[in-house]
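The block underneath contains the structure these notes are about, expressed in structure tokens.
The complex is shown incomplete by one protein chain, all other protein chains being positioned as in the whole.
Now for subunit A:
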Amino acid sequence: MLKIKRVPTVVSNYQKDESSDESVGCGRNCLGACCINGARLPLYACKKLEKSCAGEKPVAFLESLVLGEWEDRFQRGLFRYDVTACETKVIPGKYGFVAQLNEGRHLKKRPTEFRVDKVLQSFDGNKFNFTKVGQEELLFQFEAGEDGEVQFFPCMPLDAENSPSVIAINVSPIEYGHVLLIPRVLDCLPQRIDHKSLLLALHMATEAANPYFRLGYNSLGAFATINHLHFQAYYLAMPFPIEKAPSKKMITTASGVKISELLSYPVRSLLFEGGSSMHDLSDTVSDACVCLQNNNIPFNILIADCGRQIFLMPQCYAEKQALGEVSPEVLETQVNPAVWEISGHMVLKRKEDYEGASEENAWRLLAEASLSEERFKEVYALIFEAIGCSYQEEEVEGTIVEQDNPSGSVNQKSNRTTHGGPITNGTASECLVLQ
């Protein structure tokens, strides 16, 4: 059984709620049955329809809500440290990896309390989970709305019947504004991707309408630290290296989702984008994740570009570490390659690592997490089978074949040129999603 070395730390960061002396129950004002009666939070219900992404557009409502509530908790001292006091820089190089010197983070972070060699593990109410956090760590409820309009309710009761999803602060933030999206918090779901939850995460990315606000996910075994379903998100107003990596299209699914593989990036990853709707994109990625989960392959997800791009990164660092196959220099940095690190944002614990941070070092560290080329091929073959598409890698320069698809129109050239020969590669007529 593989284990991560435990670091002694405080498990939860609660404070007595001075304002409500009448709080009964365990006294910690948590989300358990003991304290939840009378709990109230703002509720943000986003539009059903899809929005286009901004850029220099004014700060959107959701962004104001996140930042305003976060700053409130910041000034109230609810965080373990002031992340804006941590020095940060862009490492010179082609990709611009971002390094941060944060000596206190790993000392004050919650420990990992489960085995790291199994991607699917049941929820354990005895271990730390998000129903045990103090309510002051919660910022607001978030749901995919029913209407065409955004609806905001400044003070809505937390109703267990409605299975609320909440946004909470991350008390050990990587950057300013670091929050957690906890879908259906009271349902106590274990850390695993399901269709509804991923769609909610995508909604949040779209609503924030800021390409610098990304959501991330770590599966168990890929450095999730809490086995209670959650996504993370924060602002970093510059591109992540992974977003700059060139990509090569592999297939397009029947619902129009384009799947590419990243080229010249230390961690072999897939990029999902497009789709006739947000639902299509979300479902395709969920299907892929479920496949990985069922095959016990740890992975990370990055949702970028206001929800238009989703990176799926399978990894094997924990396994390598347990087998003693990671190089000692990399191990010494004590950096665990989770979603943010793989995306290119490295939080470094030792000053010497920060001072000496280079693109080569970052690359070398991340490369340890990557699947090998052969293993990656096996994995994406599994994924494509799961989502009902077939893919054949091109070996020779083929010729363009104009083919009519059943509907009679000639318009598949862009897919054709991807691979040699008349091979099924996800064109509309040939790619059926098997359900």
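One rule holds for everything that comes next: a contact is a pair of C-beta atoms (placed from the backbone, for glycine too) under 8 Å apart; a residue touches a chain by one contact, two chains touch by 3 or more; residues count from 1.
As a working rule, contacts and distances are computed from a predicted model.
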Would you kindly match the missing chain to its UniProt protein name, picking from "IBH1-like N-terminal domain-containing protein", "Protein TWIN LOV 1 isoform X1", "Protein cornichon" or "Glutaredoxin domain-containing protein"? "Protein TWIN LOV 1 isoform X1"
Cross-chain touch to the chain not pictured, restricted to A:Y176, A:W363 or A:F376, is A:Y176
Contact residue for the chain not shown (choose from A:K89, A:K118 or A:K351): A:K89
Interface residues of subunit A (partner: the chain not displayed): 52, 55-59, 61, 63-72, 74-75, 82, 84-90, 92, 96, 98, 152, 154, 175-177, 211-212, 235-239, 243-244, 246-249, 273, 305, 308-309, 397, 399-400, 411, 413-414, 417-418
